[in-house]
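One protein chain is absent from this view; the other protein chains keep their places.
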Amino acid sequence: MAQIVAAYVMPHDPIMFTHPEAPAEDVRARVAAAYGEIARRIGALGATAAIVVGTDHYILFGPQCLPQMLIGVGDVEGPIEKLPGLPRGPIENHEPMAEAILAGGFADGFDWTVSRALTVDHSISIPYQLAIQPNSGVRTVPIYLACGVRPMIDKARAFALGASIGRAIAAMHSDDRVVIIGSGGISHWVGTAEMGTINPRFDGMVLDCVERNDAASLIGLSDALIEREAGNGALEIRTFLCAMGAVGRAKGEVIAYEPVPEWVTGLGFAELRAV
Amino acid sequence: MAQIVAAYVMPHDPIMFTHPEAPAEDVRARVAAAYGEIARRIGALGATAAIVVGTDHYILFGPQCLPQMLIGVGDVEGPIEKLPGLPRGPIENHEPMAEAILAGGFADGFDWTVSRALTVDHSISIPYQLAIQPNSGVRTVPIYLACGVRPMIDKARAFALGASIGRAIAAMHSDDRVVIIGSGGISHWVGTAEMGTINPRFDGMVLDCVERNDAASLIGLSDALIEREAGNGALEIRTFLCAMGAVGRAKGEVIAYEPVPEWVTGLGFAELRAV
Amino acid sequence: MSLHGVEKALYDLGVDRASKTAFREDPDTFLQRYRLAPDEHAMVASFDVASLIALGVNPMLTMGYWIQVAPDRSMRSYMARLRAPSEKGPA
Partner (left out) sequence: MSLHGVEKALYDLGVDRASKTAFREDPDTFLQRYRLAPDEHAMVASFDVASLIALGVNPMLTMGYWIQVAPDRSMRSYMARLRAPSEKGPA
């Protein structure tokens, strides 16, 4: 039987690629080490599949069609952006797993929007290229949640969707070992006058919730509070909730945290190992 | 309090516009009269708002993003196609009603995809221009259900979505009198070798279900049976189910039926008057 | 191998002006943008709509791209092609 062996949360900061040398050398080294450590753990766990939960940035989906939740079942490639060091290329989709999640979601009452030919953005490509691709043979399932454009997905719904994903995986008749990545956050302001501000206290609170596998506290945060304290970019913690819902009972560990003003983001990395 | 006063089903056959003079004159007259009669009834009911449930045709939504259910809340215009006699123009959106349906749907567990700037196709524009626009002051809410591209929306789900729409309208603090139109069908084959075939027996059975307000029998039809008996275009009866779910208890009446080989479609028109 | 790639190509040819222009100028170069198997590439380039539908392509897409970019865009010729044996092999 297939199983989710771990969930990870990590950022997807494009400025790491447009301005790679902006922060001090030791900061850069620690961030690179965090991605490398997660890549290493994914390999050590013998993962065969990775679900990456990304976030819309008003790039892939325009005002004509704004989905709450989308799953890529079919051709996947990306990223759509030209970012130095993040080459565009195909991403091998685990189609049977994506179909299983889709069918399970419909049965559970989730109205998945489906992509048969998805060009992902940096929110999928950065975790993919830094943490998954270094391990050969791991197939990917890309998912998008509405985190940046109203109406954003309800946080409890994001968690429940994760639980549906977890059930669908558990019901698969395969030997797949699956990791799920919540991609985004933590504190950052995108495109607003506060851009460059970071709130390490808020970020620490979020990482503590992840480490304690305490979804309820994150669900309890209002969007107004999140935006005020940690910026519109912090609304992306919905992806963390989805990953937490999927992994279920798990032991948490914060892997790294770096507040990097040059990259306008509080960069948080954590693991939830299934128990 | 707002209320749904009637539901209608009607076709959206573009060949009526590309080849208007193909059928015999009396056939054309009866089809025109059916649209005219529904326009007249919508006016006589004092409708202030119309919800039009259309269907995707692999035109508006491509393989990169295939929603199950989409609602237009904001700017609406169309049609996107160049069809003689169906001019492109703005469609006034009933934004408060669309927002109410959206919020009610989220609360009911429906994951609406949202459009803030929607250019509709002929499945919305034909009912709009023939049955709604003749009545001035009626604002529109456009909705799309996945009827033509896999994964199609589950038929019971389409009906339940209609019920959610009905509850949202009933909870609105306005005097709106609302009609809902299920746009599509009935028997027609689109793009396949059977194109031009019509199945009046199947069509009669569907219209009978509408007239008796018997959603369960329509929900019970498998897609395989529908496609075999009445073509891929008949999968659009999902929009009928949505309208039936919205109107609730109602008295039905078949208004017209014309099997028109020249227009490759069995054209069915019916009313469900709320009781 | 990739039904998805074929559907993406046909969708683009049905709705996107720049794609239609590029295809009309040089079908083979245009189709290289998509990850198509050689037989899929040939079916699209030769308007073998019967084989495309047999492959599983949505008939709304085969009809749409025919109407937009086929040499003879009429529905009559589309139906004839659909019902005729493939030019490239048995029916």
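Per-chain numbering from 1; labels A, B and C assigned in written order.
Quick note on the criterion: contacts are C-beta pairs under 8 Å (C-beta built on N, C-alpha and C of every residue); 3 or more make two chains touch, one makes a residue touch a chain.
Remember, predicted model here, so these are calculated numbers, not experimental data.
Asks: Check the options A:Gly43, A:Pro63 or A:Pro96 and report the residue that touches the missing chain.
Replies: Among A:Gly43, A:Pro63 or A:Pro96, only A:Pro63 touches the chain that is not shown.
Asks: Taking the entire complex into account, which one of A:Ala193, A:Ala216 or A:Val275 touches the absent chain?
Replies: Hidden-chain contact among the options goes to A:Ala193.
Asks: Tell me which of A:Pro23, A:Gly54, A:Gly148 or A:Gly245 is the one touching the absent chain.
Replies: A:Gly148
Asks: Contacts of subunit B with the missing chain: which residues?
Replies: Counting only subunit B, the missing chain is touched by 74-75, 90, 116-117.
Asks: I need the residue numbers on subunit A that touch the omitted chain, in ascending order.
Replies: With respect to the unshown chain, the touching residues of subunit A are 57-59, 62-64, 148-150, 190-193, 195-196, 232.
Convention: only the chains that are shown with their structure count from here on.
Asks: Find the geometric centre of each of subunit B and subunit C from their Cα atoms only, then give the gap between the two centres in Å, rounded to an integer.
Replies: Result: the chain centres lie 30 Å from each other.
Asks: I need the residues of subunit C touching at least two other chains; which ones are they?
Replies: Residues 4, 7-8 of subunit C touch two or more partner chains.
Asks: Indicate the residues of subunit B shared as contacts by at least two other chains.
Replies: In subunit B, residues 62-64 touch at least two other chains, as defined above.
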